[in-house]
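Every protein chain but one is kept in place in this view of the complex.
Chain naming follows the written order as A, B and C, and within any one chain the residues start at number 1.
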Amino acid sequence: SQTLLEDDMAQTTTPAKSLGKEKLKDMYMKMLHTRNFEEKVAYFFSRGMVHGTTHLYAGEEATATGMLAAMKDEDLMTSTHRGHGHLISKGADISRMMAELLGKDSGYCKGKGGSMHIADVERGNLGANGIVGGGIPIATGAGITTRMKEIDRVVLSFFGDGALNEGVFHESLNLASIWNLPVVFVCENNQYAMSFSRKKAFNIEDLTKRADAYGIPGVNVDGNNVFEVYETAKWAREHARETGPVLIISNTYRYKGHSKSDANRYRTKEEIEEWKQLDPIPRMREVLEQEKMFTKKELDEMEKEAADNIEKAVEFAENAEEPSVDTLTDDVYA
Amino acid sequence: SQTLLEDDMAQTTTPAKSLGKEKLKDMYMKMLHTRNFEEKVAYFFSRGMVHGTTHLYAGEEATATGMLAAMKDEDLMTSTHRGHGHLISKGADISRMMAELLGKDSGYCKGKGGSMHIADVERGNLGANGIVGGGIPIATGAGITTRMKEIDRVVLSFFGDGALNEGVFHESLNLASIWNLPVVFVCENNQYAMSFSRKKAFNIEDLTKRADAYGIPGVNVDGNNVFEVYETAKWAREHARETGPVLIISNTYRYKGHSKSDANRYRTKEEIEEWKQLDPIPRMREVLEQEKMFTKKELDEMEKEAADNIEKAVEFAENAEEPSVDTLTDDVYA
Amino acid sequence: MRDITYAEAVREGMSHAMRKDQDVFFMGEDIGVYGGAFGVSVGMLEEFGEERVRDTPISEGALIGSGAGAAVTGMRPIVEVQFSDFIAVGMDQLANQAAKIRYMFGGRATVPMVVRTPAGSGTGAAAQHSQSMEAWYAHVPGLKVVVPSTAYDAKGLLLSSIYDENPVVFMEQKVLYRKKGPVPEEEYYIPLSESEVKREGSDLTIVSYGRMLPMCMEVAQELYDSEGINIEIVDPRTLRPLDVGPIITSVAKTGRALIVHEAVQFGGFGGELAAQIADSEAFYYLDAPIRRIGGADSPIPYNPNLEKHAVPTPDKVKAAIRELLD
Partner (left out) sequence: MRDITYAEAVREGMSHAMRKDQDVFFMGEDIGVYGGAFGVSVGMLEEFGEERVRDTPISEGALIGSGAGAAVTGMRPIVEVQFSDFIAVGMDQLANQAAKIRYMFGGRATVPMVVRTPAGSGTGAAAQHSQSMEAWYAHVPGLKVVVPSTAYDAKGLLLSSIYDENPVVFMEQKVLYRKKGPVPEEEYYIPLSESEVKREGSDLTIVSYGRMLPMCMEVAQELYDSEGINIEIVDPRTLRPLDVGPIITSVAKTGRALIVHEAVQFGGFGGELAAQIADSEAFYYLDAPIRRIGGADSPIPYNPNLEKHAVPTPDKVKAAIRELLD
């Protein structure tokens, strides 16, 4: 397994060029969409304009985007309570996401799921999950289908550092390992499970030791470096297809509070600021500029376009219909 | 962590002498009692004289005896569905055990628990358990009490290789590790979980890798060598008291079927025979003879005494009273 | 029609589906070479191979959850939980994941999974291997709950469960496994959510299911033979979604209702049955209180005599019938 975050953080491992302009633009746009989406949702919540709670992905974009950029359309994914970034990077329709957050009928779940349950099974998104670690067995099962039907694809399973201590993580990784299932397990180690620091939750510094326990490869990656994530993901996808599961620990950080009601009492402003120095979006931009893939102007335009797209999504969502109360007990059974 | 079973199996690491005659006799008697107890129970079951099912410990005696010989009376223990050996080595009253198996009122659980639930909380036995892995969190909680009340004792938690793949194993070892709880976790790796071979259940050869995942020491031990188990247990007890949890993988073998209804279709007669060559009881006897701790005659007498004691227990149990039907709903609540 | 055991009927149901449909597969603990803790799947590994008859580690959360994941992605898994008590270990994956996926996703997913599991006491296995927790599953929208009381029902209901698009908890009855009954050799389907009148009568309605059903049938016959008491017996078979119509109709006809199940009475499924009767048109025809006989308010004890008394006995059923007819 690779060295830890602290050592790797500064370096970019891949020449971005090799990815080609189209792909790079797509990746950059996804990160921008995610960031803008989350900022908008934060605003809605702060104004009490949305119901319920939400868990924002701001700061962690490089993980979702880098991982999914290395996957194919037909690959499957399970997501988490902090899932907007996964969805956007998997190519979800931002308007239908926003509509779901506003509880509208044209949302991904007809307004029944909300932020914590957005899914799009047809397009390979097996769902966000309100239960920490809850998606891990489901991804494992999708791996069974994939092997039994001999489909050439992999399953990506996202979860947080907190989920590493749930029993189903353990059971699922072992099962995937002994059956050589094509699952790429991605732990988004954003340093905290709600208020609980990774340093308190584990008695190990290197979380890839958890992979050793199942006899599968474990790799640390700088989760704020989209190129490093991408490279690792490419390797992981191949390994999963050909051999079996992999555990990636993507080391990153969440900027916003855990959910809407979080006073951030468990961490310092300084820590947040330090991590913001490693913001994955400017870091990607810097590489794109350095390698002269895009001009400043092109990049500025992308940023504007991304912001505009979010506004369009909001407009769509705000104008969308509420589900009728008559649908309350629809879709319980097939 | 130590080397694996295959390498260690033949050698005895400790001069038995240092334990003293009294202790050695006690240990040998416990192993004999266990073996005789199990043979008697097997007989009862084969004749349909006992109700339900049972899981026999024959072949694994050195683990329970070696571990518990290194513990103090005040130490606590959680046991398993295959718990008779743990109980006997913890000093349980064989008559009350047998009475419980026969469902009698003077059994440890007043006939309500049976083989899978024998407990004696007052004497530190927190119970056998019908749920694979079910006792591991309970041991962990006993560790919390021990630390919070600053009691000088440890908790011993037995479970099988099958239990290593239950979620609560994972959750509990992590919890014990981050809180430095004084728990000695002992995995009795008897090579099978019911019919499922350890080789299929794990993608790792060395099960102590599971300890590394929690940042705690993991040690393999020849579970058929009572002296090696004892030495390891002594060390583990000290480590648990002073530092925190330990995982011991005691490599051993079960002679009888998993439970009463087992056709042994998943293993060969040859394999069973091979392991019987490593039977812990003759191996202990050989050492006792070699080191001239006891004469042949003394040892023969012990063997006879052990067998007699079981007969006495049977007599006690057979003559004991059935619980009255009126007690059916007693003891549900305190 | 030949007579086969309830266990054989279950095996035949699984085997029919697995023969004709590659999407159906089977996983669980010790179902392969061991043939299952109760011998239900003996021979299936040999016929279908390791890929489709999958022995799993002891990991009930991953077992049920990966079943759900396989189901959502196009398979029809049959998941065996070795004793129904162990479902508690994977309860989140069953009740919070499998059951809710379809609804949470706005109807855009299906979870065609069957969780087969032996329930009930009577085997001397004590508190953690003897429960009947159908009330738990029956309280969860999104799940279906099936409890077959005969070999015939077991096969036909299992086939329907496998081809149902929803997660089904299929509660087999341990002490019925060796009971024989007439079962067609061919494939047949008994629709879920159809209660069946298993015995016609006019004096009193017994609603019962699972293991208690045959016991009630015997009691009814005995009372008919000895005293001419004419009891009607309705077996809901599927507890969720419940087909309550035949129950209401029967109670409206007889004016007396006795509910019998093995599960602990307090909080048991009998409460739902009683409540539905008490808030139906049958209420107006009731000539006596609605009586339930369920399990004792304790875990299942080990001692055989205590164990026997922890669940409804023929004597208790007879006494209740006499009281209600009084």
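Quick note on the criterion: a contact is a pair of C-beta atoms (placed from the backbone, for glycine too) under 8 Å apart; a residue touches a chain by one contact, two chains touch by 3 or more.
Every value quoted in this text rests on a predicted model; they were computed, and no experiment measured them.
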Touch partners, limited to displayed chains, of the chain removed from view: A, B, C
Contact with the hidden chain (one of B:Glu38, B:Glu60 or B:Asp120): B:Asp120
Selected from A:Gly113, A:Pro182 or A:Gly244 as touching the chain missing from the view: A:Gly113
Touch criterion as defined above, residue of B:Leu56, B:Leu87 or B:Ala142 at the omitted chain: B:Ala142
Where the missing chain touches chain A, by residue: 50-53, 100, 103-104, 109, 111-114, 116-117, 129-134, 162-163, 165-167, 193-196, 200-201, 261-263, 265-266, 322-323, 325, 327-329, 332
Touch residues of chain B, complete complex, unshown partner: 76, 78, 107-113, 117, 119-122, 126-127, 129-131, 134, 136-146, 148-149, 167-168, 170-172, 174-175, 178-179, 330-334
Touching residues (missing chain, whole complex) on chain C: 85-86, 88-89, 91-92, 95-96, 99-100, 103-104, 126-128, 133, 135-136, 138-142, 240, 242, 263-264, 266-275, 277-280, 283-284, 286, 289-292, 297-299, 301
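Rule of thumb we're sticking to: only the chains that are shown with their structure count from here on.
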Approximate Å spacing (C-alpha centroids) for the pair chain A, chain C: 41
Multi-partner residues of chain A (each touching 2 or more other chains): 167-168, 170-171, 174, 178
Multi-chain contact sites of chain C, meaning residues that touch two or more partners: 56-57, 59-62
